[in-house]
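Here the complex is missing one protein chain, while the rest keep their positions.
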Amino acid sequence: MNDTVQLPRWIDVGVLPVINLLLALAVSGLVVLAIGESPSEVVEILLYGAFGYEEAWGYTLYYTTNFIFTGLAFAVAFHCGLFNIGAEGQAYVGGLGVILAALYLDFLPFPIMMIVAILAATAFGAAWAYIPAYLQARRGSHVVITTIMFNFIASSLMVYLLVNVLRPQGSMNPESKQIAEHLRLPFIHDMAASLGIEIARSPLNLSFVYALICSVLVWLFIWHTRWGYAIRTVGANAVAATYAGIEPGRYIIMAMMISGALSSFMALNEVMGVQHRLLIDFTAGYGFVGIAVALMGRNHPFGIFLSALLFGMLYQGGAELSFEIPTISNDMVVVIQGLVILFTGAMEHMFRPRVTKIYMAWHLRRHGQEAA
Amino acid sequence: MHGAGETGAVQPAIELRGIDKRFGAVHANKSIDLRVEKGTIHGIVGENGAGKSTLMSILYGFYQADGGTIHVDGKLCVIKGSEDAIALGIGMVHQHFMLVETFTVLENVILGVEGGAVLRAGVDRAREELKRLEREYALDVNPDAIVGELSVGAQQRVEILKALYRGAEILILDEPTGVLTPQEADHLFRILETLKEQGKTVVLITHKLREIMAATDNVSVMRQGEMVAHRKTAETSPEEISELMVGRKVLLHIEKGEAAPAAIVLEVDNLCVDTLQGVRKVKNASFTVRAGEIVGIAGVSGNGQSELLEALGGIRPVTEGQVLFNGQDVTPGHGVDAAELRHRGVAHVPEDRHRMAMVTGFSAKEAAILGYEDDPAYQKGIFLNWHAIADATEHMMSEFDVRPNDPNLKAANFSGGNQQKLVLAREMMRDPELLLVGQPTRGVDIGAIEFIHKRIVAMRDAGKAVLLVSVELDEIMSLADRILVMCNGSIIGEVAAADANERVLGLMMAGVAPNEAKSAEGHHV
Amino acid sequence: MDNFELVILLLDATLRTSTPLILAALAGMFSERSGTINLALEGMMLGGAFSAATVAYYAGNPWIGLLAAIATTVSLSLLHGFACITHKGNQVVSGMAINILMSGLTALVGIALFAQGGKTPSLDHGSRFQPITLPGADAVADVPILGSLYSELLSGHNILVYIAFLAVPAAWWVMYRTRFGLRLRAVGENPGAVDTAGIGVIAMRYRAVMCSGVLVGMSGAYLSTAQGASFLQDMTAGKGYIALAAMVFGKWRPFPALFACLLFGFLDAAATRMQGVVLPGIGEVPVQLVQALPYVLTVILLAGFIGRAIPPKSLGRPYVKER
Partner (left out) sequence: AEIKPAVVYDMGGRFDRSFNQGAYNGAEKYKADKGTEYRDFEIQNDSQREQAMRNFARRGMSPIVAIGFSQASALEKVAKEFPETKFTIIDMVVDLPNVQSVVFKEHEGSFLVGILAAMASETGKVGFIGGMDIPLIRKFACGYVQGVKYANPNAEIFQNMTGTTGAAWNDPVKGGELAKSQFDRGADVVYHAAGGTGVGVLQAAADAGKLGIGVDSNQNALHPGSVLTSMLKRVDVAVYEAFEDAANDTWKPGVSVLGLAEGGVDWARDENNDKLITDDMKAAVAKATEEITSGSLAVHDYMSDSACPM
């Protein structure tokens, strides 16, 4: 009712998302109960699986890396008022850029390769985002529909390329050649080993650090540059943007291309860091998780980091879960993901009136006392 | 007559008692009482945001009142939704039309009273009934035309038909003439007369005192959510009503010296502006604005002033013609946009601050750099220098007395007047050579109005050129040195401020050529 | 085997593959015409397919399965409505949430019930919708051209195929010839007009998404109990999105949407048969190209290169009366 009343920031970005998250988890708990398992046991296994041993941490953070990238990608577009549902496709095509660079420029030394790979991912991912962006900016085609379409088109394109072009002669799997040993992103456990620290093997690699750097860069870009300011203006009020001389179309394209590039950095983790080759469907739905991550993280890099960690935990713990309880598969995590998007995204306003009321009552009482 | 009560006295068609309504922090209606006699035309006047539409929407069941009672024909009624109002014989023509543009006139009319689950029979009956109504009230529209393709006037007739088709005995019209040409307005008033003769009751909301004086039997005045007075039209005067409306003597006088116009700053030559749909909104406008003068543009809203201002601000593409700023071509398009104009020294305060001048989710300091975000003073390398921006914002806020003076507060949390002052500060404190300003005091309290007017005059005295668009004649007359009047997209004439009075301007705004208007005034008793 | 016969067979397959698209596209149309974006078609279809297969398996009757599917999808559309109509949530987000939720939930429940990796057990003859031979089909089968048109192409489909094709004129009639349709279209264009005409906007929109639920439920049931014989994880494989694309391609109108579905179904049927096939003179046509064609076409349409698709005016906007 009274949603014009301004709630303090800590309620807005703290309490409300947490309530919604708890509700999502509670419903997930009911689902667990319904299929005849014990939620507390599930939570225990999830937590153990995610953090209970050294390797688990590595896996958790490895998944987190992907989610940071796709979460940031969604957030940047969202700040411009756009729903980029195309992270899957953009990351997929970005992976093509990475593998092409790694396979065809394999003479480059690693440090240069790293830059080249980042540029290649950027170029391919951004290019794939450019078309829907252009259509939205200049022809008014709704970016939600076009990015969904572009996910499918990317999938067809990549299957074609993997099956007919990139697959080495005689191989059965539609996947590319392995990239040269010296071009792979170093694993964190190897890096630690070279410093004399022994940690368990896991797919966690240097791209995690890059994800953190990207988070900071996105934060700086969105809130501390005039382009970020322009993007936020377009997203919040396109008419005001035009009034200010900020041409919305230009920034729609800019935001979408940055978004596409960020999604495609996921390929650095997967292709250069872990699989060392381009696999079919390597994006594995991480792009969609990015939506949940960004919505839960309130489109702020720090929030995104936290919710990416949560989802990393769910993914890793979920894998453990399916090992331990045969009746619960990894799909439990997908269910939780769906519920989180539902409650923190689609129904985010459900509790606002109630919380507002409680807050107002509390506020009045406190101030009443002060006055007395 | 079925309205007779037990006492035998004629009951009022509508009686509202103590209607109260809040929208969040806004108290739109404060315990309002209103009596509308049967078979009369009852006017309601009030400034923008006074709460007129809210009150009528409550009567029509569109909003629910927080408190108060509604009596129709003397009976206490609970109106939970529009269907209840319709059942009570209330019809309403909303300020923003409630039509389905992709539907035909007929479909719009029968929506909600289709007369059966399958359309066919109902449609045929409606067609007949519509013919009858059209004849009776001279409401000519083609029932099979697509509503979106009709003129505004015809769309309004569809709205009236809708109400009559539902058997409305009480018809509410919310600012019906704001968007009409004078001819269409005349047509409308003839229709209203006919309705009255048929015994129907009409409630007419308008800003235009002329219409009140000409068409109504009674008038009620609202101000800032309160009902401040009821008068018989015959026993009041425009002066009294306007004073009641704004709560003060109308012609607020600005201490203002002689203008000292210098070089031409803005030269507009034969400018034409079309909407995206291809409707010509500005027709061959030509005029100049010199340094050190305020040029006012007067006109009924919707006559092209908004589009003209937006085009000059670089927001709207120009179809034809040329704009020169200090002798240089700055016609929007061809590389000139709002940003470029700002670089050259054109500041622009748009008419609609919520829609255009502000991003309500932004903090004050973010709002304070809108349009100037690339100013080198606000940069530190590639980053924005938020410290400098906060300082600059604080300075702006104290200069223009924006309260509270907190650059970190969300723009939405400032009251309307303070938001407006922040926008004015942003644009005026850049020391522009040309200030384009639309409705500078809309929704602003009296103290602030005075302050804003002074600042505008000060700018003029500092040798800047000012182009002022306002629908408030008082404002135009007290600020402008020269007044251009726009009607139906054309500038139909110019009046020196000294020669201007409400009547001449009013006639010109209605499309009467300037010389005729002046002679007409001569004959006026 | 002459070419005519091959074409007939391909068209026959087209009818089968486009059936779920038609039902889902009509479902999308009812929802979107009322102003609610329905990205959740994919997830609802999945939920419908799962419920149909599961219940038909236990009940041994496809009709009960169909009812279960409809019950599921209608509940899902009520959930969608609760989020976007009642709580004014973002319709795109709600749709995505339902898609993801159902993708997980169907598999999870499937594993819990049957422990077959998310599949449901194969349905026997009596638990599935069986082909119907139209009267006289066998008799006229040998009449050249018309006979095979009738007996091969028109006859021999299951009941849901016929329902889907009859649903198109029915939907048109409801949309354009009934009070309900008039109000539904109006509420998607200008809910304010509907409200002031004394009709409840919220109720109207709920009814529309429920219609959507009924249709998409049939579409899901078709997949698992008519075309297939069990539910499989993610068996819709993007059909919900294709249906959405077809609806957009058909400019939110029943008959054009039907033709879009037939086109997309045809492309699907053709692509299925083209894997690894070398066409004389052309060589191996990449099936991926054919598979991507519906999406490419839809994008081209949306870009306004082949006519303009104008969505309902208030599509995607929750109805807010008091700010």
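Each chain carries a letter (A, B and C) given by its place in the written order, and its residues are counted from 1.
Please note the rule applied: contacts are C-beta pairs under 8 Å (C-beta built on N, C-alpha and C of every residue); 3 or more make two chains touch, one makes a residue touch a chain.
For clarity, every value in this text was computed on a predicted model and none was experimentally measured.
Considering the entire complex, the omitted chain makes contact with A, C. Touching the chain that is not shown, out of C:His87, C:Lys119 or C:Lys313: C:Lys119 (per the contact rule at the top). Note that of C:Ala229, C:Leu244, C:Leu262 or C:Leu315, the residue touching the chain absent from this view is C:Ala229.
Considering the full assembly, A:Val159 is the residue among A:Leu96, A:Val159, A:Ala240 or A:Leu295 that touches the omitted chain.
Although one chain is not drawn, its touching partners on chain A can still be listed: residues 55, 59, 159, 163, 170, 172-174, 178, 201, 203, 270, 274-275, 277, 279-282, 284-285, 319-320, 322-323, 329-331.
Residues of chain C that touch the chain left out of view are 1, 6, 9, 12-13, 16-17, 115-119, 122, 130-131, 152, 223, 227-230, 232, 235, 237, 269, 272-273, 275-277, 287-288.
Definition applied: only the chains that are shown with their structure count from here on.
Chain-to-chain contact here is organised exhaustively, every possible pair of chains being in touch.
Chain pair with the highest count of contacting C-beta pairs: A-C. Mean C-alpha position of chain A lies 46 Å from that of chain B. Taking each chain's centre as the average of its CA atoms, chain B and chain C sit 47 Å apart. Centroids of chain A and chain C (each the mean of its C-alpha atoms) stand 30 Å apart. Shown for chain B are the residues that touch two or more other chains, namely 23-24. Multi-chain contact residues, meaning those touching two or more other chains, occur in chain A at positions 4.
Listing the residues of chain C that touch chain A in their complex gives 37, 39, 79, 82-84, 87-94, 96-105, 107-109, 111-112, 115, 118, 233, 238, 241, 244-245, 248, 286, 288-289, 291-292, 295-296, 298-299, 302-304, 311, 323.
Residues 177-180, 182-183, 185-186, 189-190, 192-200, 313, 321-323 of chain C are the ones that touch chain B when the two sit in their complex. By the touch criterion stated above, chain A contacts chain C in their complex at residues 4, 31, 35-36, 83, 85, 131, 135, 139-142, 144-146, 148-150, 152-153, 156-157, 159-160, 163-164, 288, 291-292, 295, 326-329, 331-339, 341-342, 345-350.
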